[in-house]
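With one protein chain held back, the other chains of the complex are shown just where they sit.
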Amino acid sequence: MTSFTCARSGAAVKVVMEDSAKQRREESAFVFEAKALRNPFVSEYSIFYLTILYFFALAPFTPGLASTENAANIFSNLLPLLIVALGQTVVLITGGIDLSVTSTIALSSVMGAMVMSGDQGWLGGSRWATIAGVVVMLLIGAVVGLFNGAAITIFRMPAFIVTLTTMMFASGLAIWLTKSKTIYNLPPSFNAIGKGSVFIVPYALVVTALLAVALHVMLSRSLAGRWLYAIGHNAKAAVVSGVPVGRTTRLAYVISGLCAAAASILYTGRMETGSPVLGQRILLDVIGAAVIGGTSLFGGRGKVIWTVCGVLFITLIDNSLNMLGLSYFFIMMVKGGVILLAALLDAWRNRLLAGR
Amino acid sequence: MKNLRDDIEAFLLRWASLLLFAAIFAAFGLLSPKFLEPQNLINILIQSSSIAITAIGMTFVLLVAGIDLSVGSVMFVAAVVAGKLALGGQPLALTIAAVLLIGLACGAINALLVTRLAIPAFIVTLGTLYLGRGFGLWMTETRAMNLPESLLQIGAARTLGAPVPILVFLFVLALAHVVLTQTPFGRQIYATGNDRETARSAGINTKRILFLVYVISGLCAAVGGLVSVAQLGAVSPTFGNQREFAAVAAAVLGGTSLFGGRGNVFPGTVAGAILIQTVENGLVIINADPYLYPLVMSSIIFLAVGANAERFRQARRGANAS
Amino acid sequence: MNRLITGAAALVIAAFFSSCNTAPSGPKQMTIGVSFETLQTEYWVAGFEAIKSELKKRNIQALEAIADGDANRQLEQINNFIARRVDGIIAVPKDAKTIIPMIKAANAANIPIVLYNRPADQTDAKSVAVVADNFAITKATVEYMCEQAKKTGKKYKAAILLGDLGDINAMGRRDGFEDAVKQYSDLIEVVARIPTEWNGEKARAGVTNALQANPDINFIFTSSDFMFPPIIQALKEAGKYKKIGEEGHVLLGGFDGDATAYQMLVDGYLDADGVQDVYFESEAAVQAVLEMKVGKDVPVKILDLGFVIHQGNLKEMAAKMWGAQVEK
Partner (left out) sequence: MAQVSNLHHQAGNKLRRVQVGNLHHRKILGEPILQFDKIEKSFFGVRVLKGVSFALEAGHILGLVGENGAGKSTLMNILGGVLPFDAGRMRLSGAEYAPRRPAEARAHGVAFIHQELNLFTNLSIAENIFIADFPKRRIAGVPVINRRAMREQTKSLLAALELHATPETLVENLSPGERQLVEIAKALSIDARIIILDEPTTSLTVRETERLFALLDRLRAQGISMIYISHNLGDVLRMCDDIVVLRDGEVVGAGRRGEFTEERMIALMVGRTLDQLFPERASAVSSEVALEVNGLSQPGVIEEISFCLHKGEVLGVAGLMGAGRTELARALFGLDPAQRGAISINGLPAPPSLRGRINRGLAFLTEDRRAEGLMMEAGITENVALAALPSFLHHGARSFAGLLNQPEIEAAATHIAQSVQVRGAANLRQAVKTLSGGNQQKVVLARWLLAEPSVFILDEPTRGVDVGAKAEIYRIINELAAQGAGVLLISSEIEELIGLCDRILVMASGKITDCVERTDFDRERILRAALGASVREEAG
């Protein structure tokens, strides 16, 4: 992967070479990569090309697939998923994983509704309801994330299990709090976040875009970003080099939690309902999307743009197969196949770049 | 050197899992005398047999630092095929053979993708999870399927006075335990999990090891599915859903590391599986508020794993100091 | 294997057909989007099939979508239908509230939408609901069971198998049950409430454990018929699966009216089963959506009264019980 980076880099800084032989070796390696890069399917954005290919392959057979309202549709489906996946990406970069995101969505949805709801909310009807609700929802996300991070960094528990248990707990809590009921009658100003739009641009798009840009900048430009990658690469080395590993790791999980909460706001808003089972089924889509995009499960590797592509692909597949009216099980199988295909592409690319 | 408090702490950590186990038993026992009756203990064993068998397979995979998310789907596919054949009036022997074959096949697919194409196990099995589930739903047209008596024999019958599920469970357990501790293959699994490169250069055929553990996992999942479905009498479209998480949880509860090389099926994984089932069982026995189930369960898993992690951490620190 | 191929072929054909839609030439075939919240239980599958065959009868193309218990996915799928410009939508809402924005969306695109089996909460959004009342039917069923219990004059210990706590239907049935037994609190005591998450294994274990705690349980209600097989297994093991009238018979009640339940009724094991009339509901739903399409006004609520089938009325009601028709 890294050798791949150097091919991309414009300004290659020459450093004293050990001997001519080695130099020749390097160069030959470059020529090779350069060749590899011309092939779209070994490029960093292979999944993106795949998406486009897929779209044009199906468009003629699928009435409405290429229509504008469907485009809008795909986006509104994509946005919340993207937000969650972005949070997940940050965690994956540190070499961790966050299975608790879906339950976080449900829990913060319920809590938010309990604050805002017109009939049974604590602040029902008050003009502060919406703001308070949003704050509470984000708070829930932050708290769950912080808990995960703390358990992982302080008690050194494996992220997989920690977040698995938080998943069980948060969802159980959400259902228990509502005694299985959904909560309706949320303030219109809140629902607007999920459905409304300024001119033609939906708020959801604005929110997501802002978040994506923010995360992109953080990962690629900021101190915290560099630290996150460093932890993913080699946590011990990071500690010795003075990286506040504990704090940074916790930050990653808090970000993931906040993203889940943000997604929950959009979901809840467009559902106009606080539901204790909100988004329960998207976990595998979230992780799948990030991984399909090219983010590594072993840490140190991942980008916002990659995840955007991954999410776009997954959503497009759902949307298109759905419009073809294919049966439930068929969609599932295709999805599984696609995940494997993407992984294959990635493996193939790495092998090419490794020059083996 | 060390003062008493450290000793006590060390002791508590050393036996954390067991103490937790004891505490849970004591608690349920106090709340309902019925809980500790031998019959109930047998029930717990029967009820945990399926998940335990699956978790045993999972342990093999975890030992080489892999993971198999597809076990739930494999259970489902195996159950569906078993049902179809049994309904088709095939003899029990053939049905069982077919189930084992399915397990082998599913495992082999995972294994191939993981070893030959070097795709991370997490992704491979995530993909096969979808594929398997979809395939099963397609075969059943997403309908529930009632099973004929012939198949239910496995679940109900008793041999030598012991319920068949328990026998199957014990058989698989014994086999797995012997393989892991007494055979070259077993020890080489631990070696591969400890350091794959080293294992390879030591002359171990690591690809073969990896391949086999995924096959074993698939096989166990299929058997687990059969054992479970034979007790249910029907295959519903949700059968086996999310079982992968339960299996991993059981293994990790039993002290198996997700990073490979550490763990065992006995007492480890089995204890984990039984612990989970015990809690489920106890909560019903004391007629607890249904809403509390997930809360209690997750908290207990969290505690157990936390104690384990703390122990390893201290052990490591001790090693560094010396 | 060749079924897979046919599946692939089906895909191509479907694609071809749907592409014909956009082509200006040729008679326009109607398309109806059918979105089910889940296919988890036999009842939903039956309804799903019934609707599809109903549509086929009228030569209308059906687009399937299963939300898999996720209100969001359902919203997305219904939006997809709208984008696909279907002529009508039949939907089984995940719950009474989350469906409302979907109805609004359909209204906005003025595509007629019919809610199958579950109503929406009161809202100004326009939709027609073909409704079976989980609460009422369950209550009636359990009341019948209680009456049977009363006749014996014995005291009863009851257990209920709950569905997924996140599932609004399951909760409706639970409340129906609780309401009914409350009236007979003098002779019926509920000693076990078992959360099954619609998972057979948990049902099986749950019943066994409940019987362990109270061997004298003699009154069991399940929130869905699909959990009968595990229950039977558990009862058999405890030697408590007896015909009505036999010594030690456990009063059994269920909900849905599937084939297993029918068989149990015929064999005389099952006391009562709450039945929703699949055929009525599916036909009414399709009829409604078509009438709305052509602008006829349709009553906002089409009620499927459903019924309780029991040993008493087995003969006459069997014909209306879908489980008696669906061949397994």
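For reference, chains read A, B and C in written order, and residue numbers begin at 1 within each chain.
The rule we apply is simple: a residue touches a chain if its C-beta (ideal position, glycine included) is under 8 Å from a C-beta of that chain, and two chains touch if they have at least 3 such contacts.
These numbers come from a predicted model, not from an experiment.
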Exercise. Please identify which of the visible chains the hidden chain touches across the whole complex.
Key: A, B
Quiz item: Just one of B:Q39, B:Q153 or B:T198 touches the chain that is missing; which is it?
Solution: B:T198
Quiz prompt | Which of B:F122, B:Y190 or B:F239 contacts the chain that the document leaves out | solution = B:Y190
Self-check item: Contact partner of the left-out chain, one of A:A66, A:L146, A:A192 or A:A224
Solution: A:A224
Quiz prompt | Residue, one of B:R14, B:K84, B:R208 or B:R262, that touches the chain absent here | solution = B:R262
Quiz item: Mind pulling the subunit A residues that touch the left-out chain?
Solution: 1-3, 5-6, 9, 11-19, 21-30, 217-218, 221-224, 226-227, 229-230, 233-234, 236-244, 251, 300-301, 355
Quiz prompt | Hidden partner interface residues of subunit B, rising order | solution = 1, 178, 182-184, 187-188, 190-191, 193-195, 198-199, 201-204, 261-262, 319, 321
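We adopt the following convention: only the chains that are shown with their structure count from here on.
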Self-check item: Distance between the centres, which are taken as Cα means, of subunit C and subunit B, whole angstrom
Solution: 33
Quiz item: In whole angstrom, how far does the Cα centroid of subunit A sit from the Cα centroid of subunit B?
Solution: 30
Exercise. For subunit C, jot down the residues that touch at least 2 other chains.
Key: 7, 39, 165
Exercise. Any chance you could list the residues of subunit A touching two or more other chains?
Key: 175, 327-328, 330
Quiz prompt | subunit A partner contacts - residues on subunit C that touch it in the complex | solution = 7, 11, 14-16, 18-19, 21-22, 33, 39, 61-66, 68-73, 75-77, 79-80, 82-85, 94-98, 100-101, 121, 165-168, 170-171
Self-check item: Contacting residues of subunit B [partner subunit C, same complex]
Solution: 32, 34-35, 37, 39-40, 43, 46-47, 50, 138, 141-144, 146-147, 152, 155-156, 228, 231-234, 236-239, 241, 277, 280-281, 284-287, 289-291, 293
Quiz item: In their complex, what parts of subunit A are in touch with subunit C?
Solution: 58, 60-64, 67, 69-70, 72-73, 76-77, 80, 175, 180-184, 195, 267, 270-273, 275-282, 318-319, 322-328, 330
